[in-house]
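Below is the structure I would like to discuss, written out as structure tokens.
Omission of a single protein chain aside, the complex is shown with its protein chains in their original locations.
The letters A, B and C name the chains in turn, as written, and every chain counts its residues from 1.
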Amino acid sequence: MEITYLEAIRQALWEEMDRDERVFMLGEDIGVYGGAFKVTKGFLDKFGPERVMDTPLSESGFVGAAIGGALMGMRPVVEMQFSDFIACAFDQIVNMAAKHHYRTGEPVPMVIRAPYGGGIHAGPFHSQCPEAWFFHVAGLKLVAPSTPADAKGLLKAAIRDPNPVIYFEHKYLYRHIKGEVPAEDTIVPIGQAEVKRPGSTISVITYGAMLQHSLAAAERLLTEGIDLEVVDLRTLQPLDMATIASSVKKTGRVMVVHEAPKTGGIGGEIAARIAEELFQYLDAPIVRVAPPHTPVPFSPVLEEAYLPNSDTIAGKARALAGF
Amino acid sequence: MEITYLEAIRQALWEEMDRDERVFMLGEDIGVYGGAFKVTKGFLDKFGPERVMDTPLSESGFVGAAIGGALMGMRPVVEMQFSDFIACAFDQIVNMAAKHHYRTGEPVPMVIRAPYGGGIHAGPFHSQCPEAWFFHVAGLKLVAPSTPADAKGLLKAAIRDPNPVIYFEHKYLYRHIKGEVPAEDTIVPIGQAEVKRPGSTISVITYGAMLQHSLAAAERLLTEGIDLEVVDLRTLQPLDMATIASSVKKTGRVMVVHEAPKTGGIGGEIAARIAEELFQYLDAPIVRVAPPHTPVPFSPVLEEAYLPNSDTIAGKARALAGF
Amino acid sequence: MGVQQPTPTELLNIYYYLKLTRGLEQRVITLYRQGKIVGGVYLGTGEEAIAVGSASALEPSDVIAPTHRDLGANLMKGITPKEYMAQYLAKQTGLTRGRDGNVHFGDITRGIIGFISPMADLLPVAAGVALTFKIRRERRVVAAFFGDGASSRGDFHEALNLAAVLKLPVVFICHNNQYAYSTPLSRQMAIEHVADRAKAYGMPGISVDGNDVLAVRNAVALAAARARMGEGPSLVEGKTMRMRGHAEHDDASYVPPALLEEWRARDPIDRFAACLRDQTLLDDVTAKAIDDRIAKEIEEAVLFAESSPLPDTKDLLDGVYAA
Partner (left out) sequence: MGVQQPTPTELLNIYYYLKLTRGLEQRVITLYRQGKIVGGVYLGTGEEAIAVGSASALEPSDVIAPTHRDLGANLMKGITPKEYMAQYLAKQTGLTRGRDGNVHFGDITRGIIGFISPMADLLPVAAGVALTFKIRRERRVVAAFFGDGASSRGDFHEALNLAAVLKLPVVFICHNNQYAYSTPLSRQMAIEHVADRAKAYGMPGISVDGNDVLAVRNAVALAAARARMGEGPSLVEGKTMRMRGHAEHDDASYVPPALLEEWRARDPIDRFAACLRDQTLLDDVTAKAIDDRIAKEIEEAVLFAESSPLPDTKDLLDGVYAA
């Protein structure tokens, strides 16, 4: 049966809560209300108020509290109401959570669920893609699933991981995509990219909501004899360079596509690593497709111009194929 | 007369305070104590407690207050005691300061002085290079001078700029380097890199404390027939791609060197832009020299192994020259 | 310190703004149901007395830092119904030219610090505006609004503490509307009165009936007078009730209906109207004239907004930085 991306997240949380009593949730409005996006609807009734905990409006406070729980062997899962507000907990994440194991050898098994991304006309403060801020910070793992199956399998992996994991769940995808999800308790291991569409002309390296746009671009280009290979990173930290490399070696042409602004985005690192490690396989410049260096505009007409889509991806791919 | 990097910063602050009464300073222990690094020593006596203001221990609070001052037409200069604690003010910087002009058209002329960097045996919480976090955020300008003259000229430019500018001043350089500084009121414009050493074999693109190490590596390699061109970025945001491009076109070989960890560092963006925009000029892979994906270790033996130095830079340059 | 009682004209002016606020927001609800609004709708229904009462206690040169429930204060500071409607329709003529949405607007030239999403972020900024007044020896005051939920955030604490230590002319004004999204006050704080938080800062804290516009006005006027005389900040809490959902997508089923009934009987506008009628300052004729004027203004505003142009995508990159 096909389920939505949101339902996949819900299932993963439910099953992990059921499986392991160390798992508990903290956040704003996740209890009675079931979360701003209703991901945790019904959890309070099932698991009770000590495992589904509404907190005061204090991101730094409850992320810190989750760290404390993790140190005591719990498996806290924190919900940011919007990933934009993760900025308020930045210090706890980068200074406390990320560095703790390195300093003390003690694991910090916790997950921060960060509903992120645009395309929902929500403007500069409810649309950001903040993953690059954390990508630079040693000690954190970052995942960003693009399909219901990956959403479920990666959330389970994140909850079972002994490290702080930021789980970027894309708000646009919540109810916009559906897909099959394995029935059993399936884990998608952290650190493994997946070729979502094999192809031969160009390696499109992407993640999050841009996967669908990249796949759509691939469909459109097929008739033009351009055959995109679409690599879905799924995990951003650590990067799966092996999968990237084997794709690049095959195609010799690379496009990195993401929704976060181009400047300082993760695409820079990917392009840089390819330019350093796979230079001899490259037949063309490495192209990045990503929004410009501005906040996310509110007005739909501006936001549409701001976000990459299958048009822009296809256009850039055409040019690259012809290089 | 040669002055230290620290003295250059001090002079810039002093002269700007003197020149423009809208300039005032906020921070912890900057008054009587003169700042943790004594940059503002003597300022309280000269400019009084309303322009040299000791604040409670609250980075988010006083950065926010600086934003308020800026909105009212003042020119606040905030001192972080260590740039590591800028994480505590992250939300105010990225959500409030950075996006304000875009949203409202109102300028936010303020400077955050961020003493950063390692090499002083200060460990994971007093050695970080956090510039990449902000590099991804539209609306901020970032400068990171490497010499006394640039330190002075860029701080003046930063104070006069109508945007929020983070001024990364390197703690190791404070008292470790000296240089001539123009006597007059000289501005180093934001957004202009400088070729600190012309050369022909490899373009070394760097900033901060790594400039000195790169120059030292260049000296050593000269006898080996390897002639490094050392480009000092000086401004990180906006990047001066024109200067980078003209160097790359000349040498065809690029090394990016920085002290921030490699993964997700600014070097990724630079390499990516070169790989996209200057591909046809490249004769070799783009190499990045930067620390590994770990916190900054405390023990000097570990820190020395962690930080790039003229040895590691020269070694990588040799390999690259021979590609 | 005595507070000047409002003249009949002032009272009618307050009445006008209360009604205009309610009317505009009612109209936005209709537009929202018609699918004409972009993004979410945040209303101050039932809380108008706090916004209008506070703003009516200020001098024209004073500054406000509003929340998402303070349309009334924005209007009194000079935001026009047209601008407001155009903002909600994400038009070029809106206060953020379509770059930001709904209540995220401001204009420092009219004495309004533009509201942004992260709760309590404006409080340190307000302190900074007040600091500027203090430095410049201007007898101006800042009225900084926040919710009960926002008072849990670190920035609330840092701002109030900073303002108290530096004796800044700020009046911190709390909409204690019993809820933060779905979170009731009892899950937000273990005290009954937000005003008690003032004790932590050594500033006066006073609780008033937030649905009594004159009680609010009086309390804010006293606090503002104190601030203006250099005696520092105060905290004024208005007890009120959020009468609608957190935003219009939220049916607020988590709020006990009886509670809403109870508060509906205390509607601040009905009460004030009754009081004006008691004083024979308002009769049917005057009331109708005001209503007619407001209806006309609202319809003109809607017309203006609907006929206004959308933002132009050619401006997509503009305005990120001040020149």
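Here is the rule we use: a contact is a pair of C-beta atoms (placed from the backbone, for glycine too) under 8 Å apart; a residue touches a chain by one contact, two chains touch by 3 or more.
Bear in mind the structure is a predicted one, so any value in this text is a computation, not a measurement.
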Legend entry - For the chain not depicted, the shown chains it touches: A, B, C
Inset, instruction - Return the single residue from C:Pro66, C:Pro81, C:Gly128 or C:Gly232 that touches the missing chain. - result: C:Gly232
Legend entry - Interface residues of chain C (partner: the chain not displayed): 152-158, 161, 164-165, 167, 186-191, 196-197, 199-203, 232
Inset, instruction - Considering the whole complex rather than only what is displayed, give the residues of chain A touching the chain that is not shown. - result: 24, 50-51, 53, 55-56, 58, 60-74, 76, 91-92, 95-96, 99-109, 138-139, 141, 162-163
Inset, instruction - For the chain that got dropped from the picture, name the residues of chain B it touches. - result: 28-29, 31-33, 36, 54-61, 81-82, 84-85, 87-88, 121-126, 292-295, 297-302, 305-306
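Quick note on the criterion: only the chains that are shown with their structure count from here on.
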Inset, instruction - Starting from the mean Cα coordinates of chain A and chain B, work out the distance between those two points in Å. - result: 30
Legend entry - Residues of chain A whose C-beta touches two or more other chains: 84-85, 87-88, 124-125, 293-295
Legend entry - Multi-partner residues of chain C (at least 2 other chains): 96, 99-100, 104, 116-118, 154-155, 320
